[in-house]
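What you see is the complex with one protein chain gone and the rest in place.
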Amino acid sequence: MEQSELIKLLRGVKAGEIPEEDAAAALRAAVFPEASALPYADIDYHRALRKGAPEVIFGEGKTACQILGILSEMTGRGVKNIMATRLSPEKAEFLAARTRLTYYAEARIGVCEKTERELSGNIVVAAAGTSDIAVCEEAAVAAETLGSRVTRVYDVGVAGIHRLFRRLDELMAARVVVAVAGMEGALASVIGGLVSVPVIAVPTSVGYGANFGGLSALLSMLNSCASGVSVVNIDNGFGAGYLAHMINKNG
Amino acid sequence: MEQSELIKLLRGVKAGEIPEEDAAAALRAAVFPEASALPYADIDYHRALRKGAPEVIFGEGKTACQILGILSEMTGRGVKNIMATRLSPEKAEFLAARTRLTYYAEARIGVCEKTERELSGNIVVAAAGTSDIAVCEEAAVAAETLGSRVTRVYDVGVAGIHRLFRRLDELMAARVVVAVAGMEGALASVIGGLVSVPVIAVPTSVGYGANFGGLSALLSMLNSCASGVSVVNIDNGFGAGYLAHMINKNG
Amino acid sequence: MEQSELIKLLRGVKAGEIPEEDAAAALRAAVFPEASALPYADIDYHRALRKGAPEVIFGEGKTACQILGILSEMTGRGVKNIMATRLSPEKAEFLAARTRLTYYAEARIGVCEKTERELSGNIVVAAAGTSDIAVCEEAAVAAETLGSRVTRVYDVGVAGIHRLFRRLDELMAARVVVAVAGMEGALASVIGGLVSVPVIAVPTSVGYGANFGGLSALLSMLNSCASGVSVVNIDNGFGAGYLAHMINKNG
Amino acid sequence: MEQSELIKLLRGVKAGEIPEEDAAAALRAAVFPEASALPYADIDYHRALRKGAPEVIFGEGKTACQILGILSEMTGRGVKNIMATRLSPEKAEFLAARTRLTYYAEARIGVCEKTERELSGNIVVAAAGTSDIAVCEEAAVAAETLGSRVTRVYDVGVAGIHRLFRRLDELMAARVVVAVAGMEGALASVIGGLVSVPVIAVPTSVGYGANFGGLSALLSMLNSCASGVSVVNIDNGFGAGYLAHMINKNG
Amino acid sequence: MEQSELIKLLRGVKAGEIPEEDAAAALRAAVFPEASALPYADIDYHRALRKGAPEVIFGEGKTACQILGILSEMTGRGVKNIMATRLSPEKAEFLAARTRLTYYAEARIGVCEKTERELSGNIVVAAAGTSDIAVCEEAAVAAETLGSRVTRVYDVGVAGIHRLFRRLDELMAARVVVAVAGMEGALASVIGGLVSVPVIAVPTSVGYGANFGGLSALLSMLNSCASGVSVVNIDNGFGAGYLAHMINKNG
Amino acid sequence: MEQSELIKLLRGVKAGEIPEEDAAAALRAAVFPEASALPYADIDYHRALRKGAPEVIFGEGKTACQILGILSEMTGRGVKNIMATRLSPEKAEFLAARTRLTYYAEARIGVCEKTERELSGNIVVAAAGTSDIAVCEEAAVAAETLGSRVTRVYDVGVAGIHRLFRRLDELMAARVVVAVAGMEGALASVIGGLVSVPVIAVPTSVGYGANFGGLSALLSMLNSCASGVSVVNIDNGFGAGYLAHMINKNG
Amino acid sequence: MEQSELIKLLRGVKAGEIPEEDAAAALRAAVFPEASALPYADIDYHRALRKGAPEVIFGEGKTACQILGILSEMTGRGVKNIMATRLSPEKAEFLAARTRLTYYAEARIGVCEKTERELSGNIVVAAAGTSDIAVCEEAAVAAETLGSRVTRVYDVGVAGIHRLFRRLDELMAARVVVAVAGMEGALASVIGGLVSVPVIAVPTSVGYGANFGGLSALLSMLNSCASGVSVVNIDNGFGAGYLAHMINKNG
Partner (left out) sequence: MEQSELIKLLRGVKAGEIPEEDAAAALRAAVFPEASALPYADIDYHRALRKGAPEVIFGEGKTACQILGILSEMTGRGVKNIMATRLSPEKAEFLAARTRLTYYAEARIGVCEKTERELSGNIVVAAAGTSDIAVCEEAAVAAETLGSRVTRVYDVGVAGIHRLFRRLDELMAARVVVAVAGMEGALASVIGGLVSVPVIAVPTSVGYGANFGGLSALLSMLNSCASGVSVVNIDNGFGAGYLAHMINKNG
């Protein structure tokens, strides 16, 4: 509630047009929007205004029934393009039978009440190896669902660096790059040294031995010597896709 | 070298206008630019083209003499606004006596051959506590040197969260936010939940006990539930400022 | 055995009213209460006197038969409201068929020989997300079984902080708050900055990637800048509920 | 601002007694209290109302001048008993020459504008070894400054457990116990098994080798089998003393 | 081969009583005993002489067939009392059908060609909780198989320390104590402060959350303030039992 | 493309023998070889030239279908001796039904289009224990497939060090040694002190408790006091075998 | 106080020979021996009876004055051979001027009121490298002060293993071996495989890089494959020497 709206409200009170109790309620509501009716979730309906995208449901650790409850409440209020991430095929099947759900199996993302929209801008999602593709797809599908155009550049790890150079044109055309890699995570640094746009690095838990569940790639990416590189959590494809969309839509 | 330039070059060879040896040199040079003459550093002059900013000198681990050598070579080629980060007051004093250096003591950044330029856009740099200000200044000075306008919002940690809310207007006006915090690092999550622009989180090593040199804030920030948050290395104010400038200039 | 009781006993010996052997036995028993007859457990019957609550059985790592044996011995001596925590549904079913057991499935707590009692005081148990509710319920059921009144405030994580503010009245009415959160664990700090009562922080293992099984939330909570916050082990809902009851009953 | 105050304010507007602009300012101020004039600190004056104690200054990482600035502003508004913790003797000397400061050298706490007050309740602060006393004193002085009575029980580590038992009466009389220990940190568990009141465990960084700066005691205390034990950060005597006071004053 | 035997051998060569080739073989054999015929294992038959006990088979990571092969070769050479540790019930069943195997299910130890022998000395094996008993039994059965008398003192953790004191007489009668505990591992320190004999501490992986698979107990035990305490690997009951036997048989 | 080839190409252009467009393509192709047609993999065909061995497929994290696709494309281009590592028996069976695959079960390596070749040089692969043999076989089969002769020296751990000495002759005859060990990893140091050739140490995840998935052996090997020892990742038998072949073939 | 003494005391009360108050005091004293008069230390005088050696003062973290106070109180009660460990040369000089102190500089141990006694048994203290000798000397001097004979076997690390074998006779003659090593810590395993007596392993913080302050040697020693090896804290020479003496005196 802006200063102007506040004074307008108060003038309404003064003029007797707005009862005091109503004004008090309006003021309180501006700070405290109505709560969800679900006992186990408090859906953030103001988020679409505040963040530019509806709330996203993290599917892991919630039962299919809980997710269904949240989806139903949200669709009941007319929300579109609701993403549920980390959604297993079993939960997706359960939900698809009860809601209008589009399921992206490799990305493990379900989109409820998906609408067509034109994609704009250009995000490159780059994968070091074949095993990193699932995380890449999570990033790509999330960004596409939010309205960004995505170019996939996969299997361009630094152990055969000419493969990356072969696709330099695509990299150079990006407004923002998502670089996904496990093991030693060097892809983010090499790309960060080549492009002039932000690079979002996603460490993956792919690997074995002393990669310690993605820690090696995480530390490698945090210590990147290249400027313009930042990092999200291990395997957090969604977070990278969401942030990439934020940067892309402003570009 | 674009495809068109390449064909033009080859046509020049065919027409006898360009000697073969010259063409070969030109082709090789396009891939291998001339090396620096310094034995201990190979300055990346193509970087200004490639990354949109001249190379930055990481001052820690280099002697004042080595930095002077690099600065001299770069200024000798007409490079302006060369930043040297992590520059101790002693090294700054040494360099200021021998080069045209502007030194920002709190940020520990020296700028050589600084030129006036108009600042544009809007980056908010937010600090959780008084002790985080040095890292904030590194971010702010770096972004300002690169050409971005910066708003400082300091001492707004979550333990007294109304202090943050008092400055919501400033936060809401940002194109990108740099959130700097040590200890539990919660500032990034709270800001990330409030704004609709990218948040670059910088963990600091401020604290004691189980903060393990910034690890607690780093992990906290990587695990942020808020969307649109990414993380740079502990105490890496420069990296955050650089990335914020990249995002800001595109906005 | 207090000093006065000791002198009284000795006077009895002097007066010949108490045989020496009996006095010796009484003295020894005061220090060494009779042991349990079970080979695999030594039940702490003095605990109800010493700690104000009967011994609690940690169900993980004990077979259903061992738990049954302990419950039988304790109920045989008339102990009421015996809690068994970390009790799987299978073990609960086995025990419910053989004892008078009330089972709280979400909390994974069984209460044997549960008696009605009036609940008093006010503990708020707050959850950052839906996935943290199991740990919250362990805390809430434990505290209720011990005799405390509990208010549940769920899904109020800091990524949408207005949800927390909407429930400020409930938080402000607490004598002690249990704050349960995984991921970045910022909830404890934010609540700790708002209320004037002790906050018991419970990190949960909810999350993925660099949360390292709850380590990120644990470190975050230990490094909280807010005063009045202390921490229990990862996922230790019972410990938090027990301690909250201790503080609540004294309030 | 309560609902009743809000309606009263609105009625004043309606009656023309309160100008709209004033009302708007009052409403805004209720949420956004006036900021501090210091560039590097935003003092939390509402804290005394909200938390029951004035803001405490963490002296590490602030210059003596910054601390002086904060103290001056606070004392200028009439705040009493302002604690500055982690205060080196050098900073204390500087401040004592310029403010009315009482300095507790072993606790490294300075109290500005200290007033006499009657101490109430009973907190026991127990130390495992002689080397843990500095952290104990930080806890004890903090609690005493806030108004609690403190009993010191030092050098009662579990390697000679009869020393602890010799002081059982003092332990048993506590409303809350602060147990301070480095090395293996077993003191908290043993005390937690003996008393029926909350135990706040403080791991210290005292030790060598595989204690890893207090990590061993921290983990040991977090894993305590005794009920009613919670943990604060390594060496965080102040946090323990503050929390102990909170629990004690309610008892 | 002692110096005297060596000279005797050489005199035999000189006297022509021992062919040179035989002497060379004997000398080589003294240093290089004959190898096992198994491709996957090189059994250490000299161990009984060198270490006072036959080689022990670590059953984890070996197939039942491999263990059978090793047992067969050893029993074929008349070795008795061969222990196989970490032996699953399935492997034990397989082996018991093919060899003379006595299986201790709780200790997960199988003894092949077990002979009766008189047990001597006195080792106390103490467990903090019921869940630690499996590791205790591994220690106890190993020590008994090697010939030591063992007293079991179970469920005497420090959270109810009178239970430990009730069994002080048994503890005091030990020549060596094995203290087994998970969680905070304080049992080793408390026992170490009470007895005058060596204490072998065994951390167990029992627990959850920040016990990190036994790390908390391990660090706690390594940092024990009590003298005379040493530590073996997490869950290494066998190692503790073996070492306890070594110390006990010398006592 | 060497300088001479480049000038030759340009002369062809000048002479009108080579069309400009063809020359441009040839120049571009020299830097960017043709890409694979698979969407999920970009096979590195230049690798055989560059590294002396065809690309190796890391089988973990790829589906059997993806591996089949890669094998088919490679065999379609006439590549021989293609290794697929970390290949489960199930995937191997699937592939063997569709390609000419030789499967080494213990090494979990499949070799597609295997050709006979003479083995040369001498690599010793040494295992500390029976449980380390699977990793050894991965190293040995990889080196043999690449063309090196391998001597296996198994079960020679340092706890019975005469077993190692019995096989000194074999060790001394090696051109390079691969030392594989879990637990304390001391084998690499002891061998490194005995031989005058490079020792490649492979830590294995064999063990339990404080071996932390191979970390203890890894750290031990990295800290080896013996000269000439280097380390590869935990359980990375293939990497060790490949490197050993590189060194062996040059020797 | 034994059962017989207790009955005797009670009979004295009955006979009127012992006043009740005296008896009560005697009983209490049996459990609670008289406390030290020092405010900062509670000396454990019962320790000589209980543990067979007087209390040892850990000098690190205590001021020279505090140590002097403790020494004075102990010598005032006639205690002999009081060890102060981790004693810097400066503190030793201070104390030597005020007490009868023998200082062992390399071991950093001071012995107050040292008496001559005959050394018995045989402990071998073995060092892997020259840099480990300070820790070895701490072990050796501690054991000698307690009455054990010690044989020093230094610089016998496994990188040149014949040096260890050259001293096998000395090792074989030991009743207990203390094996001190940094870096990879393999010495303990190799010795443990050779001797039939207990081996106490002491990891040292000697080294650099990935030895992480002794962690590599600690983990290596905990994971030793050899039987009969246990471990004390990093650099804890005193603890090893004390325990070795315990085992040696019983042998």
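Couple of notes before you dig in:
A, B, C, D, E, F and G label the chains in the order they appear, each numbered from 1.
Just so it is clear, contacts are C-beta pairs under 8 Å (C-beta built on N, C-alpha and C of every residue); 3 or more make two chains touch, one makes a residue touch a chain.
Quantities reported herein were computed from a predicted structural model and do not represent experimental measurements.
Across A:Ser220, A:Asn233 or A:Asn248, the single residue that touches the chain missing here is A:Ser220. Of F:Gly110, F:Gly129 or F:Pro198, it is F:Pro198 that touches the chain left out of the display. Annotation: of A:Val158, A:Val180 or A:Ile247, A:Val158 touches the absent chain (contact as defined above).
Of the candidate positions A:Leu9, A:Val79, A:Met183 or A:Ile234, contact with the unshown chain belongs to A:Met183. Contact between chain E and the absent chain runs through residues 3, 6-7, 10-11, 13-14, 16, 20-21, 23-24, 27-28, 31. Listed by residue number, the positions of chain F touching the unshown chain are 50-53, 56, 175, 194-198, 200, 218, 222-223, 227-234, 239-240, 242-243, 246-247, 250-251. Panel shows chain G; residues 129-131, 133, 154-156, 159-160, 162-163, 165-166, 206, 208-212 of it touch the chain omitted from the view.
Just so we're on the same page, only the chains that are shown with their structure count from here on.
With each centre defined as the average position of its C-alpha atoms, the distance from chain B to chain G rounds to 55 Å. Within chain B, contacts with two or more other chains are made by residues 129, 160, 194, 209-211, 222-223, 227.
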